[in-house]
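Dropping a structure here in structure tokens format, bear with me for questions.
Every protein chain except one is present and positioned as in the full complex.
Let's look at subunit A:
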Amino acid sequence: MSQALDENKIGGLGVSRKRVEDNRFIRGRGNYTDDIVLPGMLHMEILRSPLAHARIKSIDTSRAWEIPGVRLVLTGEMAATRNLAWMPTLSYDTQAVLATDKVRFQGQEVACVVADDPYIAKDACEAIDVEYEPLPVIVNPEQAVAEGAPLIRDDKAGQADNVVYRWEVGDQAGTDAAFEHAAVVSKLRLHYPRSHPSPIECCGSVADFDRATGKLTVYMTTQAPHIIRAAVAMVAELPEHLIRIISPDIGGGFGNKVPVYPGYVCSILCSILLERPVKWIEDKTGNLISTGFARDMYLDGELALRADGKILGVRMHAEADHGAFFADAQPSKFKIGLLHSTFACYNVPAAHLTARGTYTNKAPGGVAYRCSFRVTEAMFFQERMVHQAAKDLGLDPAEFRRRNFVRADAFPYRTPFGFLVDSGQPEACLDVGLKAVGYEDFLRQKEEARRRGRRLGIGISTMTEPLGAGNSREYDILGIKMFDSAELRVHMTGKALLRVGAKSQGQGHETTWAQIVSHELGIPADDVTVEEGDTDTAPFGMGTYASRSTPVAGAAISMVSRKIRAKARKLAAHLLEVSEEDLEWELGRFSVRGVPEHGVTIQECAMAAYGNMPDGMEPGLENHAYYDPPNLTWPFAVYIVTVEVDPETGVWDVLNTVAVDDCGVRINPMIVEGQIMGGLTEAYAMANMQFITFDAEGNCVGSNYMDYLLPTAWETPGFELHSEVVTPSPHHPIGAKGVGECAAVGGPAAFVNAVMDALDDTGVRNIDMPLLPDRVWEALTQHHDVSGAPPVRTDD
């Protein structure tokens, strides 16, 4: 008789296990960077530039030094004596730690102060006198490449213009030929506005250099502790084992906490100089104006179409504004992230993409904000183009998609840009979504409403996203190949400690990872403790961003569990006195083939590993695994939004949002749903309100939460989620694909398409995000497109 465990009882795969991390968070016992207090700790504040482009004529720190309690006033000149006025970025650019020659964006770090308490440090920052000579300011790519534009990066040898890179991919000749045969060419020019990921917790670090041991310990808000350690090791020329990066609890990341920021570097340098722990906690304005922006891209697209709706070719040009330093983390070989993953779920015979990155007087940007590199822009472009193409052809947008989808039996499918999409069922997902939203019925309601002067609209977005950045052949950051890791120690009583190279910022790793071990070994998830984020204890990993945790680190956890199981099998054979081949595995237990009652549990095997191992066997039951994925994983999703636009005001309300996510096997469905809802909210925010813009002087409009609009519980709509379609990844050990970003990536186009659909009889083809009421109203009343960067709000 079988004694197999039930995954439900032990918290294995597919179980909506309650989160273990919540126990500390709901009690206020989380341990975030700002909660860390070390003996003798000092506090650091940063002085930032009020101007976007200016020569620094002088910096006078004498008044600051006089304030009681001030311990150090650091300028770029002083940092230069330690070779630290400049630092390398994760994109092989250089960025000023503290500006010496010029400031190149508003909010750039100019000096910092360390004092006994943060109030004194702030006082002292105000007492620093900086004399600036203003220079002409560039705030968009057009200005950046214009004749006679001032050179922003005159610090870089050989840099003669403001171009960061030019890049091209695809088949130009083949694409040109496709366009020659097109019956209709559909065109759109889109702007994806600059946005800030804005986790509620700002960035910060507590650096602690111990002169006695030469060891540097840094607690910091980083999504990728090992990468930071590598960067610090290279810059400081210290061996890695003398550097310990600890990222404790993190209050949200969304890609904002991947880059290396000057504040981190300054706190380290100050701690080395003062030989005391130095804490730097950024304020919200500093965070919003200087750290990791995303998007800011102009997208020009053309689709070559056959009259029956078949897409023949895609042409695309991207103009990306990277700000003053090219500082985003991305797989180094792809200059523009994975923008060329566009149209991956459609059967497109030919495609050609060109891209240009520019330097401007804005903070460094282009980070992967809740997306795998530039996939958000790619999917937005794709789904806006698809919507427009269907309208131009007079076809139903759902039907148009159906005609062009890669068929479920055609996977794995090679895109014209060379990606191999592993699996998917686009049509099945679309069917679920259309049914859920009541598509036909809504179209009737829309017509009916229009007759009565009301404007309803429905928008669809069907997207796929390349997740699990990894496979060392193609992806690296700073030359470090992308893979991930796990280390599992099963103690003699069967309790286990799992250490992982990823790092949760709220995704619930402590809960989910234990479930994978539970699924593989049958150890109750409650008996598995998960640790991450400490480079002294965790195995080398690439961190968490680009939805790569489950596809890569999750796979490593499966693999290490399987190594443990293989050893446990040997122990079981020894205990049961049979050969390994005569054993059968069921969840949590080995039994003798044909004699199910004769068996041993995984816990008994664990005990034997320390007390009764066969002769010659190495004791212990622990192992590690580094997982190098064979391919990216490709979840697919359908988002459908219905809206009503008020023609009097341009205000639009969401009536319904349906999400169908096929992210493969779900480890913890509750957590997956939470991630999707969070992503949909970000999508809604992008479409509706969330953007950062700059005036002509380079002043950042959106430097606080009064100007940078984020949705609250009040305006955020409700979401209806569907999980009927499950296409396991064929190459992931448990068939999971990753999901955290899909809705943020694919969602915005659904909202925008819905509003555009409501306006489809007005001749307006495009309104760029955010779809603020005044922009919608302008399009409605003046019957023209509203494109380009959002206007600067002037409240006076």
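Throughout what follows, a contact is a pair of C-beta atoms (placed from the backbone, for glycine too) under 8 Å apart; a residue touches a chain by one contact, two chains touch by 3 or more; residues count from 1.
Just so we're on the same page, contacts and distances are computed from a predicted model.
Student: For the complex's missing chain, which UniProt name, "(2Fe-2S)-binding protein", "Tryptophan synthase beta chain", "Heme lyase NrfEFG subunit NrfE" or "cysteine desulfurase"?
Tutor: Result for the unshown chain: "(2Fe-2S)-binding protein".
Student: Can you work out which residue in A:Gly107, A:Pro193, A:Gly251 or A:Gly366 touches the chain that's missing from view?
Tutor: Touching the chain that is not displayed is residue A:Gly251.
Student: Among A:Leu38, A:Ile67, A:Ala449 or A:Ala789, exactly one should touch the missing chain; which is it?
Tutor: Per the contact definition at the top, the residue touching the missing chain is A:Ile67.
Student: If the missing chain were put back, which residues of subunit A would it touch?
Tutor: 18-19, 21-30, 32, 34-35, 37, 67-69, 116-120, 123, 197-202, 249-252, 254, 283-285, 505-508, 670-671, 673-675, 677-682, 704-706, 710, 712-714, 716, 718-719
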